[in-house]
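Heads up, one of the protein chains got dropped from this complex, but the rest are sitting where they should.
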Amino acid sequence: MSARIEHKSSRPRRDRLYEIIFEADTPAGKWFDLMLIVLVLLSVLTVMLDSVASIHAQHGRGLLALEWCFTILFTIDYILRLLCVGRPLRYAVSFFGLVDLLAIIPTYLSPLIYASRYLSVVRILRVLRIFRILKLGKHTKEAGVLRAALYASRRRIVVFLCFVLTLVVIIGSLMYLIEGPANSGFTSIPQSVYWAIVTLTTVGYGDISPQTPLGQFLASIVMVLGYSIIAVPTGIVTVEWSQATMRKQTPARTCPTCGAGGHDIDARYCKFCGADL
Amino acid sequence: MSARIEHKSSRPRRDRLYEIIFEADTPAGKWFDLMLIVLVLLSVLTVMLDSVASIHAQHGRGLLALEWCFTILFTIDYILRLLCVGRPLRYAVSFFGLVDLLAIIPTYLSPLIYASRYLSVVRILRVLRIFRILKLGKHTKEAGVLRAALYASRRRIVVFLCFVLTLVVIIGSLMYLIEGPANSGFTSIPQSVYWAIVTLTTVGYGDISPQTPLGQFLASIVMVLGYSIIAVPTGIVTVEWSQATMRKQTPARTCPTCGAGGHDIDARYCKFCGADL
Amino acid sequence: MSARIEHKSSRPRRDRLYEIIFEADTPAGKWFDLMLIVLVLLSVLTVMLDSVASIHAQHGRGLLALEWCFTILFTIDYILRLLCVGRPLRYAVSFFGLVDLLAIIPTYLSPLIYASRYLSVVRILRVLRIFRILKLGKHTKEAGVLRAALYASRRRIVVFLCFVLTLVVIIGSLMYLIEGPANSGFTSIPQSVYWAIVTLTTVGYGDISPQTPLGQFLASIVMVLGYSIIAVPTGIVTVEWSQATMRKQTPARTCPTCGAGGHDIDARYCKFCGADL
Partner (left out) sequence: MSARIEHKSSRPRRDRLYEIIFEADTPAGKWFDLMLIVLVLLSVLTVMLDSVASIHAQHGRGLLALEWCFTILFTIDYILRLLCVGRPLRYAVSFFGLVDLLAIIPTYLSPLIYASRYLSVVRILRVLRIFRILKLGKHTKEAGVLRAALYASRRRIVVFLCFVLTLVVIIGSLMYLIEGPANSGFTSIPQSVYWAIVTLTTVGYGDISPQTPLGQFLASIVMVLGYSIIAVPTGIVTVEWSQATMRKQTPARTCPTCGAGGHDIDARYCKFCGADL
């Protein structure tokens, strides 16, 4: 952001390329962004389809060619971005700069390490940028409120995760002792801890499940516990969110005459003493 | 709605048929609506039962006859609606007009495409109209509040869904790389993305489940993540809802001087013109 | 309740038996209630254990004898209640009167219909009465708030359930058409609707799961939908609850001098004009 502002002031007649690639105010910029989002989604689809054995067998060569086309296009885009931006290094180490780089590396590594090419799906993260660039003003604000709510409740979330971790380790160990000998699923404590997480989060695959009455009894307690404490993160975020929204609505305006607060954002007169705000 | 109002003004002595079919103020209109809702539920039940192999083998002919009876009745109802309504075209392209048409088409197509008849269950959507027509005033308002809350939080929901989509694509690809060779379930990236959705939403079928320690570790993170971010849509809707309800409750006080509304319950002076309330 | 009040006024020297059985103010009444709750839990445990094949084979006769003992005790209790209460008929048709009757009938029917004896677990509902009789004042109030919140949001819950019903019927039929021929699980529309409910509620047994790519795609949408709309009932109850709690806290007291409202429950002077409340 600051790089861009500086760029504006240092070079008043802005580069047309910069406008097209980094901004979305002009028709050309909008078309460029729209094209890019479509290319990103298509290229992710290409990688995904290529991983399906039957499709790979039939269209493997075509998909590989397509993937290289996309990668070369994204490489050109990356180089152009580096060239036209004011401070290339700052861009290169920014979140989206790194995503742009990570989006092309896996394909170039694929001749060496074959599996690496599937990592190129990480380029779907570019969709998030397009999202911001498209000036979906409102959406960005929403994302901001969400981020703020999550940030404000980070400590509560840490407390909650510590509690959950302690819980699943102890429950997993108990279940290993109870079910271990009788059940083929609870083969070790890590495996039992995995089961405890699957159960506590109410996912419940069923690949490992208790067989002894005591194990089923303990599992029942874990389920009711998981079902109940799901309330905790919900409560955390809801309360934060609620307050963040309210705070936005009621700025701390006080009446210069009587000193009363709690005025609405659109109030022009104090609602208690009638003085001009 | 507007079609009906116009109809009222243009033809003062309203058609009795229109009253019976479209309104529910008269006893005849109420009976007609009640009968229709029973017929809709019975016809959906007929189609559902006919899809059960053992019942189809024994009562297939009878159920087919029943289905045709229902379809003919609904066709007559549809034609009558077109005839007695003021603007037939406006009705035909309205939501309920389309539902009424879709409710009868599948059966008529069934001699050509056999499976199409099962699509006639779409007529269960007619139940929603009966619901409105029955003048369940309060219920309609509730549905309105719900719709308003969902509409007000549409941007947050879009942000949330984009985030979830990005997450499952990246997690799915990682799991394909980790579990792919060792596990018979993670055969392709789309399949792994499907598994990621099943896990993140805490559904957890268990038809595909990680077997390697690293896969189980990543799966555990996905589960705790899914368990936690379930809070986000809940928070979104709860907050919206809460505000929508409160807004409704704030008594509509208007200023006697400037006529502005939206004053707080404890305001003594108009916040817009400063006059005494 | 009213039967009991009438009883008080009509017979001033109350029956000691009535006091012990129906009330919990005296030590004798408390001991009777406590004994009853233990007996109810023990008798339910007896029935549950007897249903386990291995335990039935070994201790079947003893458990049967125990069950008959409990049933005879509950029968005596029921007869005594009928004798000592003011209006026996009113008690007999009340919720707890019916529960008391249902608690003993299944055992008496068991010589005729063997399976009926398992229905005697319905006597666990008697625990709810003990709960009330034990004068857990606070707990009863909590249950009241909960009941009030659920009652206040009954219309929203009906709207929500109608929406869910419509959704699962349409999704189930679509999945039957998509997965039907290829998958052994989706054998009929009712079975597919059952699958849709299992998926939408995020239970996810996995006994039926989609196999075709299109089916898995539709299932993914259903899961995200289910994961999102779980917010709706949560939002409904939370908002209701929040308001019910707030309403309890701020009774509508208005100042007799200035007419302002919103005073706290413990306020003695108007917070706006300072007048005596």
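When the chains are written out, they are named A, B and C in that same order, and each has its own residue count from 1.
Heads up, the rule we're going with is that contacts are C-beta pairs under 8 Å (C-beta built on N, C-alpha and C of every residue); 3 or more make two chains touch, one makes a residue touch a chain.
Note that the structure is a prediction, hence the values are computed from the model and not measured.
Touch, as defined at the top, links the missing chain to these shown chains in the whole complex: A, B, C.
Residue in contact with the omitted chain (choice from C:L39, C:L64, C:L82 or C:I157): C:I157. Within the whole complex, the absent chain has one touching residue among C:L73, C:A92 or C:I124, and that is C:I124. Residues of subunit A in touch with the missing chain: 155-156, 158-160, 162, 165-166, 169-170, 173, 176-177, 187-191, 193, 199, 202-206, 209, 213, 216-217, 219-220, 223-224, 226-228, 230-232, 234-236, 238-239, 242-243, 260-262, 272. Within the entire complex, the positions of subunit B that touch the omitted partner chain are 202-206, 234, 238, 266. Even with one chain removed from view, subunit C keeps its contact list with that chain: residues 44, 47-49, 51-53, 115, 118-119, 121-122, 124-125, 127-128, 131, 138-139, 142-143, 145-146, 149, 157, 161, 164, 190-191, 194, 197-198, 200-207, 230, 233-238, 240-242, 245, 263-264, 266-276.
Everything that follows uses one rule, which is that only the chains that are shown with their structure count from here on.
Shared contact partners of subunit A and subunit B, listed by label, are C.
Remark: rotation between subunit B and subunit C after Cα superposition is 90° (nearest 5). Subunit A and subunit C have centres, each the mean of its CA atoms, that are 40 Å apart. Touching two or more other chains at once are residues 190-191, 202-206, 230, 234-236, 238, 242, 266, 268 of subunit B.
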